[in-house]
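Accompanying notes for the structure given below.
Omission of a single protein chain aside, the complex is shown with its protein chains in their original locations.
Going by the order they are written in, the chains are A, B and C; count residues from 1 in each one.
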Amino acid sequence: MGDVMELTYAEALREALREEMIRDERVIILGEEVGVFGGAYKVTRGLLEEFGSKRVIDTPISEIAIVGSAIGMALGGLKPVAEIMYMDFLTICLDQLITQASKARFMSGGKLKVPMVVRTQYSLGRIHGSQHSQFFPSWFLQAPGLYLALPSNPKDAKGLLKASIRENNPILFVECGVLYRSKGEVPNEEYLTPLGKAEIRRKGEDITIVAFSRCVNEALKASEELSKEGIEAEVIDPKTLIPLDKETILSSIKKTGRLLIVSDDIKLGGIGAEISSMVVEEAFDYLDAPIIRIGAPFIPVPFSQKLEQEYMPNADKIVREVKRLW
Amino acid sequence: MGDVMELTYAEALREALREEMIRDERVIILGEEVGVFGGAYKVTRGLLEEFGSKRVIDTPISEIAIVGSAIGMALGGLKPVAEIMYMDFLTICLDQLITQASKARFMSGGKLKVPMVVRTQYSLGRIHGSQHSQFFPSWFLQAPGLYLALPSNPKDAKGLLKASIRENNPILFVECGVLYRSKGEVPNEEYLTPLGKAEIRRKGEDITIVAFSRCVNEALKASEELSKEGIEAEVIDPKTLIPLDKETILSSIKKTGRLLIVSDDIKLGGIGAEISSMVVEEAFDYLDAPIIRIGAPFIPVPFSQKLEQEYMPNADKIVREVKRLW
Amino acid sequence: MELKMIKNIEPREFEKYELNRDRLLRLYRKMLEIRRFEEKVEELFLVKGILSGPSHLYLGQEAIAVGVLSALKDEALMVTTYRCHGHALAKGIDMNLLMAELFGKSTGTCKGLGGSMHASIYPEKGSIYATAIVGSGIPIAVGLAYSLKHQGKDNLVVCFFGDGAVNTGAFHEGLNLAALWKVPLLLVCENNLYAMGTKVERALSSKSIADRAASYNIESFVVDGNDILSVYIATKKAEKLIKEGITPVFLECRTYRMKGHGVYDKAEYRPKGEVEEWLKRDPLILFEEKLISLNYINKDELKRMDEEVKREVEGSVIFAMNSPILDFEELKNHVYG
Partner (left out) sequence: MELKMIKNIEPREFEKYELNRDRLLRLYRKMLEIRRFEEKVEELFLVKGILSGPSHLYLGQEAIAVGVLSALKDEALMVTTYRCHGHALAKGIDMNLLMAELFGKSTGTCKGLGGSMHASIYPEKGSIYATAIVGSGIPIAVGLAYSLKHQGKDNLVVCFFGDGAVNTGAFHEGLNLAALWKVPLLLVCENNLYAMGTKVERALSSKSIADRAASYNIESFVVDGNDILSVYIATKKAEKLIKEGITPVFLECRTYRMKGHGVYDKAEYRPKGEVEEWLKRDPLILFEEKLISLNYINKDELKRMDEEVKREVEGSVIFAMNSPILDFEELKNHVYG
């Protein structure tokens, strides 16, 4: 056995949950189908058997009560990890997540803390149609008090989830459904992936590509393609949107002078909008070209697989857009 | 009696509702306290008496059912105007508004239409604290299928609401609580204010200021101040965020070379982020200076009146930021 | 409160309920269509790998969709869920269009934009809405029923949902409003004992679902959802109450999913004995036995009917396969109207 093992993204998440549950008795899992069923995507499989029904709690279909009771648990000294099966279902419980959890600390004058993780996943790319494929990370930029993690690979999935569970603030942890079965190397040793620390996944001098979640892989694929044409892209994975590691992004841009942002959310008002504007504010003079954003079009997600594939950002689109700058 | 009358913003809205209810029997009002109480901010006062309880419907405190039943009414051939008392409470019913109403048309292959208006208001500036002052218009940029109106004065309040009621698509109509009692001239003749058509509220050559809702007034105040110092700002009120009148904004920028965006939402991921990025994409070469965004800080709204005032965008802040460019 | 359990009827009462041999055979055939359609869908997913994405089969619940919808008038408006293939067929939607929707083709009920979970949306046949979000259809159905009442239409809305929906905020707010507004709404809860892997009593604190519904002052009945005649009769009674009082009525139909929650779910969380017991109460077999005992049909005729239906199903697959997919450029035309 070497220093690393191959795990799927789902397995890596499960390992994170297991390790933290072993380490800290206060960690509790709750949500729909997290117990007997093992999680809709099997992330929590086996945890009920290992930790019992006091710590792995199946709930009714009650998203309001899932997040609400998690807040109460956190206020009562536990460390809940609540699962909301699809990101779409957050539209049911945002009162609890945003109007309650994220503001509790502030409006109590700093007295309350709500150390909870809400895990969810977005299913774009899995032929789930309009109501099960939504991805709207940028909303949470308007929710001070909340952190937001977007792991792009098994290693970060594990490290970020462990770090999130140890946090003192509420965290929305958005997994990527299409990545659950993708494999990657994960260290055997215990490790934490810090929130707010971006990683340069590929070095390059010609253009900075900031990519989130699944799109990190697309950006890396595109970079290989571009490299063949002599364009060397630097690919940055911020890993968390809140907090955002502006420094890593800005210093890369100061080197490359060009920026492309790619993520699976709708381009209009998406993650890219904030990053683009931030860069214009803080590094305008370093920009040699317009910033490019790649996201989904302003259209609900179509069901048909072929149309859904056309709808999504991908390596080809990145290559095409980058080349337009040369 | 001249061609215009002086009405408050609330009165203008009431007039719009009345006129449309008289004009079209299918128009129905529903929401909490819209009837007997006359509306939390008296917008619907007198309408129950005039139109009866079949068309002005008091509901329980059930935001999910308010928006949900409005969708059903719209699908059944009525034209519901639902009121959600505070924008904050949208966090309870976004499943209905975004996951259902805004996607119904698309996911039915264009067969369903949901002609409904959801009226709400944001109360920033009224000492309402963290849970009653939220304003997050940019979220809806991720909700294709929905329109979003942000009237800044009585005249537009009336004209936009009338136009919204006649629309065939669901519309979120976000009023500004601090403006309810502010007065303005409103034409006596019937008129509609088209969605998606910006208005240049002040002409200028030196900088374009795009402002929304209450901040339009702040921008106009700031412009007078700036004018004294020889800086002539062009103030644009887009009136609707979706659809957005990009042309008016872009052609102004092509003239001024400078852009400031101001609105009451949190700057991070706010309206300004999208407009700024859009302009960078479409008019990068015309920009002579970094784009400035003014919004609220990344902090929940503090209760204390003094702190809330410091928290909010205002004319002074606009003046200060603009001057930094010269 | 005491729950009202609606029982089956004797043949001598058939006429009273507009039933006769012909009618019953048509009901049977519709159930069979659903059965064969769903079996084919399952095969297309699991054996042939032609279809993908989530899909929720109606196998085992056929008596409910057919029983309810055949008892109501054609113009009744319907709101349903992601588990909607059965409702679509029972509401008279062309099998070809339904299958094409599952294939994501432009000839589908929703032009391929909705998919399996919304495939029953087809206003042309009074099938107004299908939501993939548990519980969310209920408030929508309430508003739809309000629109009927408001416009003075002599019609009603039927809203289908599962046992899991009962625990959502949308259910609560919706039922409360329905009762306050007294809208012509038939609420049909298909209690198939499980919401995904969760047995109904693990998620429901009240004595029964009908009991919970009754707490809103809504007339509520429990029905054997595997017995089409019980469902049919219950619906007729409910319809009468709805029309007389212009008021909602609630039916809890007890039934069982023959397969997993979604097409890929093996449902290993269910005890073997329980599954076996329920499979003995297969609604098609129960009805078949009844029809045979009444001498309305014989085994040979049943076999012929089955072959006919299977051909129809095959035809729908061919129709779907041969249909085109919408052009991507067209999508933007369906966002606003």
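By our rule, a residue touches a chain if its C-beta (ideal position, glycine included) is under 8 Å from a C-beta of that chain, and two chains touch if they have at least 3 such contacts.
Given the structure is predicted, the values throughout are model-derived calculations rather than measurements.
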Handout entry: Neighbouring displayed chains - absent chain, whole complex
Key = A, B, C
Problem - Candidates A:Ala65, A:Cys176 or A:Leu307 - the one touching the absent chain - result: A:Ala65
Problem - Contact residue for the chain not shown (choose from C:Phe171, C:Tyr269, C:Phe287 or C:Phe319) - result: C:Phe171
Completion exercise
Full-complex touch with the removed chain, picking from C:Lys48, C:Lys207 or C:Arg311, is C:Lys207
Exercise for the section: Write the list of chain A residues that the hidden chain touches. Expected result: 28, 54, 57, 59-60, 62-65, 67-78, 80, 95-96, 99-100, 104-113, 144-145, 147, 168-169
Completion exercise
Note that chain C touches the absent chain at residues 1, 167-173, 175-176, 179-180, 202-207, 211-212, 214-218
Practice task
Tell me where the left-out chain touches chain B, residue by residue.
Solution key: 32-33, 36-37, 40, 58-64, 88-89, 92, 126-132, 297-300, 302-307, 310-311
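Just so it is clear, only the chains that are shown with their structure count from here on.
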Fill in the blank from the handout: Taking each chain's mean CA coordinate, chain A and chain B are separated, in whole Å, by 31
Practice task
Using mean C-alpha positions as chain centres, tell me how far chain B is from chain C in Å, no decimals.
Solution key: 41
Practice task
Give, as an integer number of Å, the spacing between the C-alpha centres of chain C and chain A.
Solution key: 37
Completion exercise
So chain C residues touching two or more other chains come to 110, 112-114, 118, 131, 133, 169, 331, 335
Problem - Two or more partner chains touched - positions in chain B - result: 95, 99-100, 106-107, 144-145
